[in-house]
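Note that one protein chain is taken out, while the other chains of the complex remain in position.
Up next, subunit A:
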Amino acid sequence: MPATDYQASFLGRISIRRNQVIAMDGNHEQELQDLELFSKHVSERFAELLSSPDDVPFDALLSISWLRKLLDFFLCCEAEFKGILMTGNDPSQISKPPLDRLIPEFLDRSVKALDVCNAVTNGLESVRHYQKLAEIIVSALEQKPIGDGQSRRAKKALTSLMSAMNADDKECSAAKATERSWSFSRRGVSSKDRVPEHFRSVSNQVAKNWSAAKQIQAMTNNLVQPRGAEGSGLASPVYTMSVIMVFVTWALVAAIPCQERNGLSAIHFPAPKQLNWAQSIIGLHEKIGEEWKKKEKKGTAGLLDEMQKMEKLGNILMDFTDSFQFHGDITDQKAEEAAAHAAELAETCRRMEEGLLPLQMQIREVFHRIVKTRTELLNALDQVGKSSPPLL
């Protein structure tokens, strides 16, 4: 930002607050500078995410590597935010308006974000499961020439994969699986109740009534841009960080199968379009939201790019194995095409193999960071003594 602009806005703020005594010492200037820098960095980082070229598959929107970048940026923003919040400030500020209301709300959002982290981690286990199934398909179709045996094997795994992806999308509830993972239908199965469970890809670690969409919706409660005098001081960065938190959790939930995502696209994004630093985030939100709406009708397990690819390839290969089964012989051309698709699938699996574990670890890192900031804020609140005396 050119020096003159900076000065103008700085002076502008002073004129608004003419009636208030402003500490014109270096501390205050430093604080304003930090805030400006923070907004700037946020803006830059998310612009980078928005401009990720779609044609470079590696970094495509909502691919594993894109998500990792997103989380990386979150951690950077969080660190800056923490710096602003904790250093050089009169700690009693936290207990005065508007922070006395904003901080507890922020803390509440943090807890919800933590639960989303856990749910997403659980969801990544599903993704791992798909990867494993896809690897079966790949290893079956890898063999040349593709024979009937391999085709059947691939088909079996494809069936499991597609129904797993389908079932998981139905909010991880007890699956009304349309396909069976048994190779035949069984009559008189003694333990009828237990059969459905085996269709579910991963045991669900999330509480029954927990809904990802509702959590994120709740996170947007009371999230409004601070106005006027409120906008100076710490209220602004708290708002900024909250918006980032909402976006990141929202994007994660959109990408990765998570319990109960109905209404995800209906969540109104809590940042007005005029907000400078929020432009890219809003852009991303719109882009992802559109994708979500498109797929919502078809029903998918999540927008994770690798999963999308897996689904697409799965369908193609399913057709292939079907035609193999029913038509007997396959032209060389078709066989080659199938092999190419299988190779693509193998590549997708490889990317999952490489990226899922680091992604999980990053989410864990995000978890830790949010916990740490929350703990420190809670301690600060307790120090100031605003919390009611616990003893009597």
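Assume a contact is a pair of C-beta atoms (placed from the backbone, for glycine too) under 8 Å apart; a residue touches a chain by one contact, two chains touch by 3 or more; residues count from 1.
Going forward, contacts and distances are computed from a predicted model.
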Quiz prompt | Name per UniProt, for the chain absent here [options: "GATOR complex protein NPRL3", "Septin", "Exocyst subunit Exo70 family protein" or "Two-component response regulator"] | solution = "Exocyst subunit Exo70 family protein"
Practice problem: For the chain that's not shown, point to the residue among A:76, A:207 or A:224 touching it. | Solution: A:207
Exercise. Among A:156, A:261, A:285 or A:351, choose the residue that contacts the chain missing from this document, as touch is defined above.
Key: A:156
Practice problem: Just name the one of A:100, A:115 or A:296 that touches the chain not displayed here. | Solution: A:115
Practice problem: Against the chain that's been left off, what residues of subunit A make contact? List them. | Solution: 111-112, 114-115, 118, 121-122, 125, 132-133, 135-136, 139, 145, 147-150, 152-153, 156-157, 160, 182-187, 191, 194, 197-198, 200-208, 210, 215, 360-361, 364, 368, 371, 374-375, 378-379, 382-383, 385, 389-392
